[in-house]
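A single protein chain has been omitted; all remaining protein chains appear in their positions.
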Amino acid sequence: MSFMSLILFLIIFPLFAALLMTLLKNPKVRGFFVMAASLVIAAASVALLVMNLNNSGFVEYAVHMEYIEYAMTAVLLLISVYIIYAGARDKKYHAVVLAIVQILATVGSELLFGGKAEAANALMLDNLSLLMVMLVGVVGSLICVFSVGYMEKYHHHKHVADRSRMFFAVVFVFMSAMFGLVLSNNLKWLLFFWEITTFCSYLLIGYTRTAEAIRNSYRALVMNIVGGLGFLAGIVWLYETQGIIEVDKLLALNPALVVVPVVFICFAGVVKSAQMPFSSWLLGAMVAPSPVSALLHSSTMVKAGVYIVIRLSPLLAGTKAGLFIALIGAVTFLFASLIAISERNLKRLLAYSTISTLGLIVACAGVGTYQAVWTAMLLMIFHAVAKALLFLCAGTVEGGTDSLSIEDMDGLIMKMPKVTVFILVGIAGMFLAPFGMLISKWQALEALVSVNPLIAVLVIFGSSATLFFYTKLMGKLIMIVHPAGKLEKGVTGGEWFTLGTLSILTVAACVVFPVISKYLIDPFIKLVYHSTVSMSAGNIVIMLLMMVFLLLLPLQIVLQRRDKRHVSAYLNGANLTEYKDAAEANDHFYTAGHNVQELKLSNYYLEEMFGEKRLGLVGIVLTSMLLAILCGVMFL
Amino acid sequence: MSYFKKSPWLIHYDGSSCNGCDIEVLACLTPLYDVERFGIVNTGNPKHADILLITGSVNEQNKSVIQNIYDQMPDPKVVVAVGICATSGGIFADCYNVLGGVDKLIPVDVYVPGCAARPEAIIDGVVQGLGVLEEKYKNRKERKKKVNA
């Protein structure tokens, strides 16, 4: 199979899978086909990678199908019409107004282009696209596999209408759109896929049809439509001033000539990657089932946002516009990390952590030096894998304990040992040395310091907040409490498979990252910037050593002598003495009146200092000001 | 060779004391007596302590607490009963809720009588306790050897 047909296959095959999903009513049969289709998609992505390893250049493909553009426009109009209908039904009139504006803009731009705006090569493939294809193909497929078992149980627990058919269909359409998005060279095609992802996320967020879900789905929709309109404005501006609509030709231009369209398109990217002041849509997306959160946060949707910023980063490097986009990212990183300290809900904590990491990626892409872009690409990989793992674990925990509150997770390691170990791997992947995210943060610091110390300073303060909220979460999970429980019986084989694979990937990504860098990222950096990033071999050895130690040290628990005397924790001698087992005397004590009281330990959340209400507002004001300045800068 | 003599860490428990002895215990820490020059540290934590220093008698309310603190201390450990109340119950011995001296509940190694016990006497009691500590350490080591053999 040629590259071309494989690329088309990646875009079209999920559509067929989606169609199949709408037809299959039996959940068992559907589950089988979901797994089969996921396997095919993952295999095709890996095949594309393997076939392309020796061909590291920028390859473009012409697609000669005139009617396809008409079909795309028609689909976009249909979506807008549906939004008008649904918006009127759900009484979300701002969405209706925006959909009408969207129709006008789509029709207007088509009239402006007058059918003349044609791209010589509609599709393309380079290592950045390839990286994205791998993330979508592998992580996305794993999430699909997980969803099969999860959604079935989900409908046992929750009293919401079972719309799993629609769920899986939309997920596959989503994947198709993501493939299209990262493989498009024609900006109009890119925008088409962009709008599809917006629409799909709207459908998935509103999956449960509860009042909250509907409200949040519209928030995501509205914000991303605004972003999409910015994208369209960018394309129109680009065509009117430069007469081109291709990514490759845009990248070849003098950055000074295309500041306005680049800023417009990056604005869309900033909205989609949930940077402040637009971060609220991603937090609202938490109402959806956990696989949706995993999908939106790790491999799709938000990654589309950062993808476009990274794609355009050569045009941002060294410009004022790039600096302000980077600052928006850095401020988002700092404030999202700080707010995460005050979050008591696991999914919301993870959401803020996602927003902050995306902020770091945007900061790196905005700076746009070769080292920064290298870091941004690595961050995408590490974040996608670890965050998918964490969200799916959160879903599993919710299934087992019926709670997502961190306060209810005392001693989870005694009740759901395997899942907890997976969560610990995921958390370690997010911030601990020598795991992936830390490698990237380290490189980000080195990259940012030499360009602009202000951005580096924001990142430094944000990192220490990350340390706080993740470690106190870990602390809750690893407490030893009694009695042990067995809450992970209901987890199905498919779910274990996904969680296990993602854990292995989290560890593996950091062990083999020099290889990933060498074959996937370095060629891209070399092509665009004509220089390469080199991490000294010594440092890599040190990190591998740390990793080996981290994997070996837990053996100490097995090797240490078992004959130790167990005593209860020190409670001023007031421990309950009725228990025979010292360990169980730990969590009850006598009060002054000799009443029995249960011991409860609650984490610090420090709301009065780091609360969302307070810092969220500051962050939104700051980033809005930066956006305003950005608008001013772009017209100068 | 053991280091117990050079580094005795203690925990002080105040039973049903009149606080006279407690103040004398604290006086030991002041610059005048400065027990830290012998390496003595008042840890306030049974898990770190070698010596359990008890002032005041044992009563119905605190017996479980004393037992608990004693159990939580790692071996080898010694108990020093400071003041006449801790050694025998003193003038409170006949009270309806008083059990008597500390030895009614846990084995006491050194008795320091007095009402209140003077700091010199308390320090002397602790130093005598160190000898017992050393001995217990040796016994423990031998027992361990036997078990292993």
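Chains: A and B, in written order; residue numbering restarts at 1 for each.
One rule holds for everything that comes next: a contact is a pair of C-beta atoms (placed from the backbone, for glycine too) under 8 Å apart; a residue touches a chain by one contact, two chains touch by 3 or more.
Here, contacts and distances are computed from a predicted model.
Visitor: Refer to UniProt and select, among "Ectoine/hydroxyectoine ABC transporter permease subunit EhuC", "Formate hydrogenlyase subunit 4", "Teichoic acid D-alanyltransferase" or "Protein DltD", the name of the complex member that is left out.
Guide: "Formate hydrogenlyase subunit 4"
Visitor: Check the options A:108, A:318 or A:453 and report the residue that touches the missing chain.
Guide: Checking each option in A:108, A:318 or A:453, the one touching the absent chain turns out to be A:453.
Visitor: Which one touches the absent chain: A:411, A:429, A:523 or A:619?
Guide: In the full complex, the listed residue that touches the missing chain is A:411.
Visitor: Among A:16, A:70, A:85 or A:604, which one is in touch with the chain left out?
Guide: Within the whole complex, the residue contacting the unshown chain is A:604.
Visitor: Using the touch definition up top, pick the residue from A:108, A:243, A:475 or A:632 that touches the left-out chain.
Guide: A:475
Visitor: Tell me where the left-out chain touches subunit B, residue by residue.
Guide: Residues 2-4, 6-7, 9, 29, 31, 34, 36-39, 41-45, 47-48, 50, 72-76, 137, 140 of subunit B touch the chain that is not shown.
Visitor: Which residues does subunit A use to touch the chain missing from this display?
Guide: Touching the missing chain: residues 410-411, 432-434, 438, 442, 445-446, 449, 453-454, 456-457, 460-461, 463-465, 467-468, 471-472, 474-476, 478-481, 536, 538-539, 542-543, 546, 549, 553-554, 556-557, 560, 562, 564-571, 583, 586-587, 599, 601, 603-604, 609.
Definition applied: only the chains that are shown with their structure count from here on.
Visitor: Once bound in the complex, which stretches of subunit A touch subunit B?
Guide: 565, 567-568, 570, 572-575, 577, 582, 590
Visitor: Under the stated contact criterion, what part of subunit B meets subunit A in this complex?
Guide: Listed in rising order, the residues are 13, 45-47, 64-69, 71-72, 74.
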